[in-house]
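Let me begin by handing over the structure; questions about it come next.
Here we show just some of the chains, and they stay where they sit in the whole.
Chain IDs A and B follow the sequence of writing; residue 1 opens each chain.
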Amino acid sequence: MFPRHAWYVACTPDEFADKPLGRTVCGEQMVFYRDGAGRAVALEDYCPHRGAPLSLGRVCEGKLVCGYHGLAMGCDGKTVSMPSQRVDRFPHIRSFPCVERYGFIWVWPGDASLADLAKIEVLPWADNPEWAYGGGLYHIACNYRLMVDNLMDLTHETYVHASSIGQKEIDDTPCDTRVEGDEVITSRFMTGIKAPPFWRMALRMNDLPDDQLVDRWQICHFTLPSHVMIEVGVALAGKGGYDAQPEFKASTLVVDFITPETDTSIHYFWGMARNFKPRDASLTTQIRNGQGQIFAEDKDMLERQQANLLRWPDRRLLKLNIDAGGVHARRVIDRQIAAEKAVIAPLANARTATESVA
Amino acid sequence: MFPRHAWYVACTPDEFADKPLGRTVCGEQMVFYRDGAGRAVALEDYCPHRGAPLSLGRVCEGKLVCGYHGLAMGCDGKTVSMPSQRVDRFPHIRSFPCVERYGFIWVWPGDASLADLAKIEVLPWADNPEWAYGGGLYHIACNYRLMVDNLMDLTHETYVHASSIGQKEIDDTPCDTRVEGDEVITSRFMTGIKAPPFWRMALRMNDLPDDQLVDRWQICHFTLPSHVMIEVGVALAGKGGYDAQPEFKASTLVVDFITPETDTSIHYFWGMARNFKPRDASLTTQIRNGQGQIFAEDKDMLERQQANLLRWPDRRLLKLNIDAGGVHARRVIDRQIAAEKAVIAPLANARTATESVA
């Protein structure tokens, strides 16, 4: 159960630079490639000839050519040609709305007629030369809601990431959660604390002393279908915290796109956007490697949490104040799923009527 | 669903030269070994004492001795002896009709009373000193019909085996399919083409020039239960093609025995028989290695095609002209399965009657 009429990050362009990429998004098996104009395309990963996966094929003059018997598929899901065959009556396959933006490939697994580019998450930093971004992809065997919970309750940093970004003061400082339309925001502000190792490194990268007390903040933003952007940073203590002048602080944006593969697995696109030293590529690499190690620490916990929940399906999770971000995010998700059902039923009826007439 | 009253290739003698071999054929778990007279035997892989697999045992004076507690099984499925036990009332296990012929072990997984040695595929080349054979065995997670399809439609060579035997002219040249009783024959004749790498090598092996135009042929023969023999070759262009004199051509026979393990897996015995330089063992090895590499290219495609078909069980495969060989082969198979059902029902009734009397 996930929102389907929504834009998800499906992959990054490098993943299908050399050959088509097969990937399942929201239970839909898809193949990604570029058409003749260089546009990203997402189709069902199924050749209408004999059911071979098109992702084992290759792209030839913008057509995806099946690697089994040479059927050439168009980006609209209609067969273009096949050696020595007439193809006009071949069955179509689904073509999923797909667009490249901000360095990611976005796909809409739901009803194509509802796809609206205006609904893609806006990433103001992504095309801004004053910002740099680095990230990666992890496959995790858990429901996407467990990862939303994880990111909306950062008290876990104290335990899961004790050696890098965790510190006792996160536990001790209450968070505040509010809902603005379909956005859920959980924030925590800590003042006059020692910076943990990751932030001491970030201070040094910003040419700031790493041995002074700091103010630290975490502001988690959940948006549909399942994105979490987290403003994180530290400022030298007493300089205004989150609102301090740039020369007194180190701050970044943690970027999380959580794309359901199945009900119990996700493609987790994680990354960090920063607006300091944006042209320092080796710094980007260094930060990505560090973040990659930290975020890998969640995988085992989430997968075994998922296994426990499957083992004990009747047990209820507690909903404490620290869980408020995840709880509200799940409500937004549930509301969206319910709204989609209300939309799909009339659509389905309308189509049946049309088909009856035709 | 496969023909059961039929002879399948189960294994090759080297596979149980040192110790018994456990293998499942048509869903029947079997153990293969040689009895005291050196004859190949196939029994249920189940010790009637405690259910241990007999294939973990060893052969002792022609009896298969269970590796758990020493029960000695006879080749008829009746226990011969067990240390300190009377065994005459031990339950029997199934003994499957089994015979060694042409360098293969053939087994009949269906009703033993219907087994008829005359029904074993005739391989005229197998015992002929003017011919040599080399081959191997692959385990592939697909239904056996998908492999029959694969071998009866060689247009896939252009895509799956592009660097060895594939060439565009296969696609461009129509094939002809005919049914003769239970045999299905698909043939394709190409004239005045360049030979692809594998055939250039074969020309050189036959002391023929490899840089001239050739005529090329592919004649696929499907026979029950699921064998495919393919006559393949090239002749120097204009010398008569398939009917050219031996000194102008290079030709071989591709041998494929497709033995169902389960509904979604096969033991695939592939090989090549040739009638040139039959005593050149290193040439046999060279050809086998080359063929093994080429045929391994099908495995991933077939396994993922199978996964797709399981994912979308309601979609129909297209039946194009190039698929005619597979389509007709499936009809022959289906007819055989239906005929077996018609035979088995009376048999089962007859037995019940007999047992009632007894």
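Heads up, the rule we're going with is that a residue touches a chain if its C-beta (ideal position, glycine included) is under 8 Å from a C-beta of that chain, and two chains touch if they have at least 3 such contacts.
Because the structure is predicted, anything quoted here is derived from the model rather than measured.
Novice: All chains are the same sequence, and 2 are placed; what is the full number of copies?
Specialist: Copies in the complete complex: 3.
Note that only the chains that are shown with their structure count from here on.
Novice: State the interface residues of subunit A toward subunit B in the complex, per the touch definition above.
Specialist: Touch list, subunit A to subunit B: 29, 45-46, 48-53, 56-57, 65-70, 82-85, 90-91.
Novice: For a test of understanding, state which residues of subunit B touch subunit A in their complex under the given definition.
Specialist: Of all residues in subunit B, those touching subunit A are 149, 153, 155-156, 158-160, 171-172, 174, 300-301, 304-305, 307-309, 311-312, 315, 317-318, 320-323.
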